[in-house]
Structures are given as structure tokens and as C-alpha cells.
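One protein chain omitted, others in place.
Here is subunit A:
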Amino acid sequence: MENMVIKELYIKNFGKFSNRQFLLKDGIQIFYGENEYGKSTIYAFIKAMLFGLERGRGRAAQNDEFSRYEPWENPNYYAGVMRFTSGGKTFRLERSFDRYTKSALLICEDDGEELSIEDGDLEMLLGGMTKESFENTIAVGQLLARPGQELAEELKNYAANYYETGSSTVDLGGALETLQNRRKSVEQEIKGLIDRQEEKKEIVRQECRYVTNDAQRLQTELEVNQEKLQKLRLVQKEESQDKKAEDVENIRGRNVVEEAGPGADTDNAKSWIALGGLGIAAGIAGRIWSAFTSSQGVFSGGAISVLAWIFLGIGILLVCLGGIKWLRGRRDGRKYQEPVQEKTVVELRPQTRTELQRLEWENDRIKAEFKEKQIRFQNLQEQLSELDMPGGKLKSLRTSAQALKLAEEKLLEASRNMTQGFGKLLNKKASHILEQITQGRYTKLLVDEQLNMTLFEDGRRIPIDRVSCGTIEQVYFALRMAAAEMLCEDPLPIIFDDAFAFYDEKRLKSTLKWLSEQQRQVIIFTCQKREQEILSRIV
């Protein structure tokens, strides 16, 4: 144990004091004084010596500690000295707080070595305790000394490292933030990648639109052409009385994406049915005839009979095939428009014929171009679907994001486990202290992560706001002492500034007894004489 003990305070000029020296001893040290004596000034001086005194900025500066304790006389001389022992050595800490000569000096008096406050030598002597944790634990102020919410954070952080054996102490919040930032940047990268992919897709989609537009334009062209053709055919009809025309295929109503395949064979089917009908008729006729000419069995009607059977068979087959073909043709015909099919004519005027031919070639050209667009469109669709597949880079980025998320979760889980362990220990210690100072009345204190406290009396749960002010103070005291014990390995002096006002005799006695048993320097500022009296009775 490397106890720190404050040996001497030499106030050069601080608040109401100038050139005042206070010598302190180990163990319990009581500063008794009536109101206005300057106890709070001494308390503030100790804090300022240990952690410095920063001047606030702007409006806040008006009532901050710096202003409050700015010397009444000669404010440009704002300084003091503190001597203390730690780890068997004596140190001399000198500070000057005023804005012009601000300085701090730490000297080991045993060997005259000057230590560096900037490099954290003082911090090390204080066991890493910060001003905030100091105020939240061992510096107990006046009235309702409920530890600040920062203690909750600090305890949590500390909890995460509690079982540390030496090598390093980790800032849990910082580590989580690092992981979150990493994950955000990975997610950003993923988004960028998807956006770029989307851009590529948009280019292809744009091209699809161009192709579709082209196809539509071609279709309109075809319709116009078709109309012209029709008109010309009317002319042609008048020219020759035979009403026959050219094969024209209409691609109107056909979607670009769909396969080509118009039902052009319904006529074909009709002729098959007709032929089949003829065959059936011929077969039946043959059969009847062979029945008349021969009185023998059904299968022995001679050559004619055989022929009649064949005719009949083929006829039925043709009718069936024709029927199927016709039905299919009709179905297709509903999907695609029925083709216009007319027969050609021979005698035309030469200019009509050339015009007709020109229009037909034009038709062919448009159809060919249309098909080209169709294939191009299909190819683009294929390309689009390939672009949907995530690449290797995206996959590995997603894994990284997943891994970072998992690391966060596992880190939280690990810390929760540790906090639980720490919390149990904290509760155990605080309960033990509380039990001692309340002489066994409250045996159990439960403190959760947010520092919400619950008391137990004989196994009964008692909410903290149901107990007296004095008991609340004692609960806080127990928590502070337990936390101090756990947070700081090297015991620092405990300072009370009129903290026992609400304590009754009994509890004060047991509290002082408990304090006297600690291996610490205890500094008590009080405006009452009872602490001194009780203490003299205990010792």
C-alpha cells in the first residue's frame, strides 16, 4: 500500500488566506472552525493544488472556483505549496494560479529531482484519479453528497477493466466508437459500390429505352407503310378486277420482348381438313362399293377395299391434324393479329408495280430492323440481370460490416459480464460499509448501472426515497467509499466538508470508527465539536 498523506498546506495567497501554514498528520485530521472560518477555502485549496485551477471562459468565469478564490488582496499573487508523502517519499508541489505567472512545480524532496506534471507524474502519484472521480468519491461535500452521474460512467468504464492484471486499461466507449466508425465507413463503401452498380444499370436501362423507342418508331413506320400498301392495293384492285393482293405481315400489337411466331398456317390447316374430308368420303365410298361387289369378309374386298381403308385412315388423320392446326392457329391468331393473306395479281401498270415493290422492300427493311432491335433488347435484359449479381468486393465488404457488428456485440457482451462481476463486488463492499455504519440496520445495498440505489432491511426492499436524509447520506457515503476502494489502488486522503450534519450520534460514531480503521488519511472539516469528542472517545 502506498498511502498518500498530505503533510503540509502552505497557502501563499488564496481566497481569504495569505501566508497561512497548516500541518497535517496521518489518520483522522479534524479542522474545526465556526462558520466563515474558511474551511471551504482550505478544501478548495487542496483540490486546486492536486488538480490545478482552470479559469473559466466568458460568463461562466464569473462564479467559477477560480474567481471565487481569487485572493482578496493582491490578486496577481495567487499561489500555494503542498507537501505530501507517497510511496515513502516526500514531495513538494508548488502552484501559481494567477493568469500571468501560472505555473506548477513538483519536486521530490528526498533526492531533489524535479518531476514533470505535464508528463503525468502527479497523475501517477494520484493513482490516475481525475478531478471528477475525486469529487465523486473521496471528496465528500456538504449536504446530499450524492455522487454525480459521471461516477456511473466512470464505474462502468472501470468495471470493464476491473479485473485487469496490468498490461492495459481500455476505454470501452472509445473502442465501441472506433468499431462503429469503422462500420459506418464500410457501409458507406458498400453504398458507393451499389450506387456505382446502379449507375451501370441505369446506362443499360437508358439503352433499353432507346431501343424500345426505336422499335416503336419502326412500328409506326410500318403502320404508315402498311396503309400506303393498302391504298395502293385498292388502286390495284381497280386496275385489275381480280381482287388479289400481296402477302403483308403485320407486326402491330406484338411486343418487342416476345418471340416472333405468328400463326400463319390456319389456311394451310383448312386445306388439310378439306383434303381429309375428301379422303374420308372416298374411303367410305370405296367401302360401300366393295361391300356391294363382294359378299366375303370385311378384310377381303380385294385391292379396292384395301385402298378404301387407306383413304379412310389418311382422311381421318388429315382431318385430325388439320383440326389441331386450325385450333392452334386460332389461338395464336388471338395473340398475334391475324395475317392478311391475299393472292397476287399479274397485270398491273408499271409505275404501280414499282411503287408496290418499293413499299414491300421498305416493309422488309423495317421488319429486319425491328428484329435487330428485338435481339438487342433481349441482350440488354440479359446484361441487366447479370449486373444484379453481387461481386466479390461487395461480398467481402458485407462480411466486414457483419464482422464489425459482431465485434461490437461481443465487446458489449464481454463488458456486461464484467460489469456484472464488478457490480456484485461494488454492492458487496458498499453493503458491508453501510451495515457497519448503520449498526446492522441495513444489511444490503443494491446499486445498478445507472447508480439507482435500493436498500434492504431484514430482507425487505426499501426504496431510497423512503428513508431519512441522514440514511441517504450514509448510503451515498457507503457507495463513495466502496467506489473509491475499487477505483483507486493507492489510498488517497478522504476529505469531508461538513458532511456529517445529518448524522445522529450513533451513526456518526460508527462512521468515524469505520474511518479510523481505514489505512487512509481522513481530513474532516466541521463546524461542530462532536466529531472531535466522539473521536477522542473511540481512540
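Convention: a residue touches a chain if its C-beta (ideal position, glycine included) is under 8 Å from a C-beta of that chain, and two chains touch if they have at least 3 such contacts; residues count from 1.
Rule of thumb we're sticking to: contacts and distances are computed from a predicted model.
**Student:** Match the chain absent from this complex view to the correct UniProt protein name in "Spore maturation protein B", "Amino acid ABC transporter permease", "Polysulfide reductase" or "DNA repair exonuclease".
**Tutor:** "DNA repair exonuclease"
**Student:** Specify the residue from the set A:V81, A:C208 or A:L411 that touches the hidden chain.
**Tutor:** The missing chain is touched by A:L411.
**Student:** Specify the residue from the set A:M49, A:L93, A:L172 or A:V319 that touches the hidden chain.
**Tutor:** Final answer for the missing-chain contact: A:L172.
**Student:** I'm checking contacts with the chain that's been left out. Which of A:Q374, A:N427 or A:T471 qualifies?
**Tutor:** Residue touching the absent chain, from the options given: A:Q374.
**Student:** Considering the whole complex rather than only what is displayed, give the residues of subunit A touching the chain that is not shown.
**Tutor:** Subunit A touches the missing chain through residues 128, 160-172, 174-176, 178-179, 182, 259-261, 368, 371-372, 374-376, 378-379, 382-383, 392-393, 396, 399-400, 402-404, 406-408, 410-411, 413-415, 417-418.
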